[in-house]
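The other protein chains are all here in position, but one chain of the complex has been omitted.
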């Protein structure tokens, strides 16, 4: 089982024998050959199920984490308890994620994103963090998603926006500005309207 | 070669040595250590080419299946003969899929989807199955796609819709209601129009 460096795994976990646990981030790659015991490693909470995928060194995932396959969680990212990290989900470095989130297949979360509790990301939903990629010096503007918000499948969120508590972004929407709490956003570019009654409640997880 | 439990592989197949064949689904994970021979396993038809990826226990794929890399096919999903399962394609549990389909890179098919014969899914096309994810008890409304239908790249299909026989969903479309047979759907939200002559014919595979 490829467990790197000083990784810590909680009690009662299932860890697939091919998962990469505490994989060295870029600044540690040279340690792999020379001094693998010095790799910082990751932390995995109790009662977690980790299928084949990768958690980088210095990342932490909480108790009751469940994953699909081929996911990636990068360095310095902190994830709370009870989260589902679906197949092909990528969470880049320095993200901060709460409890009981559900990230479906192929959802993408870039560097520095801040995500609350009970947030749902649909399949292939994409967050972004850079308005002028490569055209200027790298100056990321991460996204914030507040508690109980839902992002639909294939939705695209532009850099720097905040999706408010309980807001619902429809599938395929392209969101170019902040979404107020408990509001529906749909279309390209997304326009806002009142939530239908069926969606006016907090998410049921946790 | 990681072939789990009672998996059955047909004649004249290429199976990559790192593919996960008959990987235990959630309810079987505990058997991995304790009783691996009891894992139900998957079935793979003759003349299939299976590159590195995962087919879960209890799934079945037909004769002449070809795959890319890093794909996932989950439990109780049945796939007919002659299908192409592209790289990064994810097909969740309890799906029913016909013959001679072509699923391109990154296409996503959620739990319970029903797909006919000769259906084409473009790269990163996303099907969905839940109108109120997490907000209510889980009550999926799967999608049906009939024979000879084509779904363009990055298209998003909303829960519960039916895409009729020979219909063509353009790339990037967001489809919010049933698409009649032999109809073109494009835009966000998708609007319907007559198919151009070049598309008024069944798909050529099979």
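Chains here go by letter, A and B, matching the order in which they are written, and residues are numbered from 1 within each.
Keep in mind that, in the parts below, a contact is a pair of C-beta atoms (placed from the backbone, for glycine too) under 8 Å apart; a residue touches a chain by one contact, two chains touch by 3 or more.
What you see is a predicted model; the values in this text were computed from it and never measured.
The residue from A:59, A:90 or A:149 that touches the chain not shown here is A:90. Here one chain is not drawn; of B:102, B:162 or B:176, the residue touching it is B:102.
In the full complex, chain B touches the hidden chain at residues 14, 49, 52, 68-70, 87-88, 102, 105-106, 118, 120, 122-124, 150, 152-154, 170-172, 187-188, 198-199, 201-205. Contact residues of chain A toward the unshown chain are 20, 26, 29, 32, 54, 70, 72, 88, 90, 92, 106, 108, 110, 124, 126, 128, 131-137, 154, 156, 158, 174, 188-189.
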